[in-house]
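One protein chain is absent from this view; the other protein chains keep their places.
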Amino acid sequence: MLQFARFAATRAVMALITLVIVSLVVFSLMELVPGDCAERYLAYKNTQGQAITLADIEAERIRLGLDRAFLTRWGDWLVGAFQGDFGESCILRVNIAQLLGSKFWISLSICLGSLLLAYMIAIPVGIISAASRNATMNNILRVVSYLGLAMPNFLLALMIMLIATVYFGNTLTGLFSPEYKDVPWSWGKFVDLVSHAWLPVFILGWSATAFALQTVRALMSDEIGKLYVTAASARGIHGTRLLWRYPARHALGPIVNSLGFDLNRIFNELPVVALILTLTEAGSLLLEALARSNDQQLAGAIIFLLTASIVVLNFATDILLAAIDPRVRKSILR
Amino acid sequence: MKNLLLSGVAAIVLPGAALANCPAVTVENAQGVAPGAFPQQYDLAEFEAAADCKLTLAANPAMAKLNARIFGNPELPALAERLPAEPLVAAPYTSVGKYGGQFDALSNATESGTSDFLSVRHTSLVRYTDDLQTIVPHVAKSFTWNDDFTQLTVELRAGHKWSDGAAFTSADIVFWYNNLMMDTNVIAEAKGYALAGGEPMEVVALDETTVQFNLKAPKPGLIETFAAQYVQPYQPVHFLGQFHPAINADADAKAQALGYENGYDLIKAYYGNSDWADTPSPMLTAGDKLAGLPKHATPTLESHIVVNETAEGRHYVANPYFFMVDTAGNQLPYINELDEVYIGDEEVRTLKLLNGEVDYKSQAVNLSSAPVLLEGQEKGGYAIDVRPTISMPALGFNLTHDNEAMRAVFNDIRFRTAMSVAINRDEINETVYFGLGTPQQYVGFSPLPDYVDAKWASHEAEFDAAKANALLDEMGLVDADGDGDRDLPNGEPFTLNWQFATQAAPAQLVELVAQNWTDVGVTTNIKEVTSDEYRSAQSSNKLDVVNWVVGQPAGAILGDNQLWTPPFSDYFGARPAMGWGEYISSNGAEGIEPPAWAMSLIDDINAFQSTQPGSDAQKEIGARMVETMTSSLTFIGVVSAPAPIYVSTKLNNVPQFKTSSYEFYRTYPYRPAQWWLSE
Partner (left out) sequence: MTEMTHTSARDQKKKEAYFTASQGQLIWARFKKQKAAMVAAVILMALILSGIFAPFLSPYDPTVAGRDKDYLNGAPQIPQFCDKNGCSMRPFVHPVTRERSLATNFRWVEKINDDERNYMQFFVRGDDYTLFGFIPGNIHLFGLTEGQIHLFGTDSAGKDIFSRTLHAVWTSLQVGTMGVVISFVLALVIGGISGYYGGWLDSVIQMVTDAIRTVPAIPLFMAIAAFVPPDWSAETRFFFISMILGLIGWPTLARRVRTHLLTERNQEYVLAAQLCGASGSHVIRRHLLPSFTSYIIVDLVISFPYMVLSETALSFIGLGLKDPVNSLGVMLQNVTKADVLLNYHWYFIPVIFFITLVMAFVFVGDGLRDAADPYSETRK
């Protein structure tokens, strides 16, 4: 028990260190990109007719505090981040914690929703696909799921938007109807959210399904061939019960393990889809911050929150796996 | 009894009949009323005299409700108390409008792609009329220069009020200049447009409605700045002044009571740190402090004021104290509400335009979307008009290249000439711009003034590959090693590496020009990069070829000399002569000495900016400037292309725009306050 607690504690410390490293990496990467916040902000103004000199840009830099040393900026920011204060977005001039507000939770829910959808489909289909002899059904199921992988999801989003616009006259954008946009949370608002969010969840979920399906099928195939399954089948257990009680449980181990990173992958795809569907929540904000405005503070904050979620999820799955899978426990505690 | 009644009625009706109600003069139908001193507008007295009538003023019936939405506004007084004594009477273009409606607009983000929409509600002391040449009073009642352009006197309107009912006087202009523009705690360094000859101006309030600008050096371009730039040279001293530490002793205490660090911090929350009117308001930035603030947004003189702001968009209502009325006496604006939504992706914006969800847009609507937008006009309920633009894609060669051999080649006029005539502009026009553009050379002034010889517009702009080949051969750029491509005189292969950003020119145009050059033996490799990478490479002098959109109208050139002095642009444009710029700014200590023609151009632009506009002296200088610039081929123009303007069919009183450009501040010359929405 003590050993287990020690293992858990070590993992927790590792998670924290990971957080810190990732934030440093992200900050440095953004440092290397040409064009900082000051320049980009003034670039907007230049395209609107204002002539900008180098002196203007320098003045803007000093105003934003971008002339301080890198480590100072990062240090200050990190300390604030652990307290939940992410400073101000340099392009939007708004307090970040306020700006993100519920946005981050909404994005996270969409991603988790997609993940759930993906595995909800992939697990049963993968198991059936691995165990079944019906080649046609197998192939059909696989084709449909893999299409989700092959079709880039921003293209899919754009096509759906286009069909909706041209044939139904409704641009399907945004997460809330106008009447629910700025009001506090209620059941009605939640229902409204779900009625809009099904589209991104579907788009992201479809491509995530393919990946998950491949993996489940592969893992299941491996397990089904093992001797313990043959033994159980010889004992007279068959059909779904056989599948679920024996190979499935073993195959699911690695899947639980990689949940955190599947989430990361989905979150990486969210910004582009969000951009198209104008889902103005953290996903498209991240894209704006990283690719369009080089807004270090905002991008750093969003990535920090995301990393924290993934790290927490990984930590939880690690512990969970160690708790339920005796083989893993044995290895870890050797 | 009947007689009494009849005479009573007559007594009421007759006086009214003696001074009849004013005819609703429009630009289309003047109804016999003589125009005023300035086209399409009158002062009240002037109008009543010209039409021989008494103007009865009428207000928007919904105004009380709209006023209630402006946080911190007092209860709505009667119309007569809201308008100045001499409101500006505007003649609508085609019809007297109906009140009501919501105008929908799109911008890219809070402070990006907004100038289109900003111009819809913009006011300033003066404005350009729709011929883009005449400057007429707007907020100002009149303005006069002294003889040598060192003193500008501006008369304001008595009784003009801010959007919260407080009086607008000359003190507001003085406050803007002395306490905002010139206070380094607010604006770190005064902007070029606020200085004359590099020195601050002296802004004096002669009385409540008269303000005087005293300049240390002549600057006829000052009035141009007020007419065509985003700056509104006045800010509410009755509101911001109380938080300004330099003029109010307990400014800091007051600001701290509201939760801000000090007075300047609070001013920053309202005014920002520049004159741009799209700075986020406290509604977006203040968070918890918003509840305690006396107002949610700075009072304004614009036609609409912001009442709600989130990271997704802004919402505005009509300003109850707006100073304009139409010729029927209705207070403008007609449109009750404006709604602005931010969409960052161009394709999604196009879809919204197709769907008719926007009422007007010209910024960021590219010619390449014209076909799909044209097709959707009927279904979407809008009209597309393709109008000329001011700036055009132009390229240049790095005249101060680090590599000596390359620099020698680029500085040879024969090379630049060859490269210019090697470009098949007609083909590019056909392929990229649907044949709608005008192939032309870069001449500095856009549009070309009529006092300049039109031949310069086609200088070395014909397609002549033979001539290009001959010139290159003459220069010594021949194929030494027989691989089919030209080499430098020293034997090394000669290739051009061209990094371009699509913000500067469409990728197709770059591809085609590169192909043209490769065809005459100058191998050109193109690579698309982001705008930031382009600027960064340009600043470090690593580029072979520079290109951006270049061009300014004569009015802007009066105030801005950056296109005529090395490095020939501001930070964000195309700078083909970084080394010369360094030489000038370091007074000869670093960089490369510019040639004589570049130095003479500097003298010319300085002379141009201080001579009387319209005088023969200035015309002569202008013509000389065009000759020097064009024959030097520092910038090689390709095609001057038009851009589409999108207007909803529900929007009325919108004239045809002369150009689609921000150089004249977009819709401002076309008086958007008199636009109105039909059902």
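Annotations
As written, the chain order gives the labels A and B, with residue 1 at the start of each chain.
Heads up, the rule we're going with is that contacts are C-beta pairs under 8 Å (C-beta built on N, C-alpha and C of every residue); 3 or more make two chains touch, one makes a residue touch a chain.
None of the values given here were measured: they were computed from a predicted structure.
Listed residues B:526, B:592, B:607 or B:623: the one in touch with the omitted chain is B:526. Within the full complex, the residue among B:145, B:434 or B:463 touching the omitted chain is B:434. When the missing chain is restored to the complex, the residue among A:37, A:57, A:94 or A:158 that touches it is A:158. Note that of B:499, B:630 or B:652, the residue touching the chain absent from this view is B:499. By the touch rule set out above, subunit B reaches the unshown chain at residues 347, 350-351, 354, 368-372, 374-375, 386, 427, 431, 434-436, 497, 499, 507-508, 511-512, 514-515, 518, 525-530, 533, 536-537, 542-543. Although one chain is hidden here, its contacts on subunit A can still be listed: residues 10-11, 14-15, 17-18, 21-22, 25-26, 28-30, 32-34, 133, 135, 139, 142-143, 146-147, 149-152, 154-155, 158-159, 162, 166, 210-211, 214-215, 217-219, 221-222, 224-226, 230, 253-254, 257-258, 261, 264, 267-269, 271-272, 287, 290-291, 294, 299, 303, 306-307, 310-311, 314, 325, 327-328, 330-332, 334.
We adopt the following convention: only the chains that are shown with their structure count from here on.
The touching residues of subunit B, counted against subunit A in their complex, run 109-115, 118, 188-189, 192, 229-230, 272-274, 276, 279-280, 284-285, 287, 308, 310-312, 342-345, 347-348, 351-352, 354-355, 357, 363, 503, 530-533, 535-536, 560, 562, 570-572, 662-663, 665. Those residues of subunit A that touch subunit B in the complex are listed here as 33-35, 39-57, 59, 62-63, 91-95, 98-99, 158, 161-162, 165, 169, 171, 173, 181-182, 275-276, 278, 280, 284-285, 287-288, 292, 294.
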